[in-house]
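The other protein chains are all here in position, but one chain of the complex has been omitted.
Labels run A and B following the written order; every chain starts at residue 1.
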Amino acid sequence: MKGAILSRAPAVPIVDLCHEVEPQAIDEAGFLLASAATSFPEGTVFAAVVDPGVGSARAIAILEAGGRTFVAPDNGLLALVLARLSGEGRAFHAGAEHYRGASATFHGRDVIAPLAARLAQGEPADALGRPVATATLAPHPAPLPRRAGPRAIGRVVHIDRFGDLVSDVAPPPGAAVRSARLAGREVARPARTYADVEPGALVLYEGSFGTLEVAVRDGSAARALGVARGAAFEALFEDPMP
Amino acid sequence: MKGAILSRAPAVPIVDLCHEVEPQAIDEAGFLLASAATSFPEGTVFAAVVDPGVGSARAIAILEAGGRTFVAPDNGLLALVLARLSGEGRAFHAGAEHYRGASATFHGRDVIAPLAARLAQGEPADALGRPVATATLAPHPAPLPRRAGPRAIGRVVHIDRFGDLVSDVAPPPGAAVRSARLAGREVARPARTYADVEPGALVLYEGSFGTLEVAVRDGSAARALGVARGAAFEALFEDPMP
Partner (left out) sequence: MKGAILSRAPAVPIVDLCHEVEPQAIDEAGFLLASAATSFPEGTVFAAVVDPGVGSARAIAILEAGGRTFVAPDNGLLALVLARLSGEGRAFHAGAEHYRGASATFHGRDVIAPLAARLAQGEPADALGRPVATATLAPHPAPLPRRAGPRAIGRVVHIDRFGDLVSDVAPPPGAAVRSARLAGREVARPARTYADVEPGALVLYEGSFGTLEVAVRDGSAARALGVARGAAFEALFEDPMP
């Protein structure tokens, strides 16, 4: 993919964002991309590929939202980006000419990277695809967190290399979290950061993605709790949520 | 290595191509490098290091082929690059002065990266080494695929992070593949892409490297078949191959 970009946009700086998404985990990729996107400057072009349906009829989408541009399979990967960055983005489906000569199993290299390069060179999205309503982009491929009185029910959407369990539950403003329940276990130790608890203790906190996380200080919560990505994550808040 | 490059060529863009080659697997590195090389623009300088013989008498080679330049140990790593990009490349062995002060165990940092930086800055290869006939470069360190009537016999040369088994058998033009045999098992499900089979099924297809691959849709073929890199891979084609 880097070669395909540099062949068309030799002076464009490329940075690796993340290569650690679980295979086929479109929801995890969408979460990580939506979380990272606004840390990058406006004008950034993101090329994202988690693509179990490669070679099937699913389209390649170009999304302009929040001043940034995203190229990805239209399989739900961009749903959270759209929701978080702007409900008013503009979306496009890449034209058929961009698939010509592409391999059947690696549209990342053969379609997405070349489109990203051309966008980074300043070509307008509407010259590369036909407009589609953002509401018709594929939806997020997993249940989104929901509220039920003082509780929020979500999922573990990402496990980082430290074994920290990252949920998709964002604490609502003004509502302090009291505890979380996951893997049949209650974690009733809300804190601001790891250093607020003793080594080896489980801790519940709002992480750098803006959502609740459970970690073991100086250890791995994934291992300690035997939790895998996708596990249910239920949070209890002190005040009824607004 | 990046520091050694930037110290000599501060404005040159560096991209990471691959850090996942199996330790000592010169053949895998050669396959991946030869497959990726033409995706990068002409003028690219590749620094490649899989170097079990570091510190021994093996030379460091500079190869110009297909408009690109490669610096690597002369241990067979460049044999496939030479075969695929051009039979008419020019090759050089780095001069003794480039080893002066080098560590005995990391010529990547101390010899190859500095040479790559100087080549990227425009220094001609013949100022950095003495010409050698490309035919005298070390050969590919593993058997190459061979044909036997309607069959081709090769090997699994790479297993990607999804567990897809990548062989070195390129389907000859006009000959449709019927099945593959590996690990004592027949995979008789040729398809164009993963999405053509049901989840969990084994599928045989021409992958993005241009060679035959076996995968499990939404799963790991390496785990399902218990296959390691280097395993024999036999393909049966419908028509006798040209």
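Simple rule for what comes next: contacts are C-beta pairs under 8 Å (C-beta built on N, C-alpha and C of every residue); 3 or more make two chains touch, one makes a residue touch a chain.
Only a predicted model underlies this, so the values are computations on that prediction, with no experimental measurement involved.
> Going by the contact rule already stated, which one of A:13, A:122 or A:184 would touch the omitted chain in the full complex?
A:13
> If I consider the whole complex, including the chain that's not displayed, which of B:54, B:71 or B:159 touches that chain?
Selected residue, touching the omitted chain: B:54.
> Hey, which chain B residues sit against the chain that's not shown?
Counting only chain B, the missing chain is touched by 2-4, 6-7, 10, 13-14, 16, 23-24, 52-56, 103-106, 109-110.
> Going by the touch rule given at the top, which residues of chain A touch the chain that is not shown?
13, 15-17, 36, 38-41, 44, 161-163, 192-196, 205-208, 213, 217-218, 220
Criterion: only the chains that are shown with their structure count from here on.
> Please report how many Å separate the Cα centroid of chain A from that of chain B, as a whole number.
Whole-Å distance between the two chain centres: 32.
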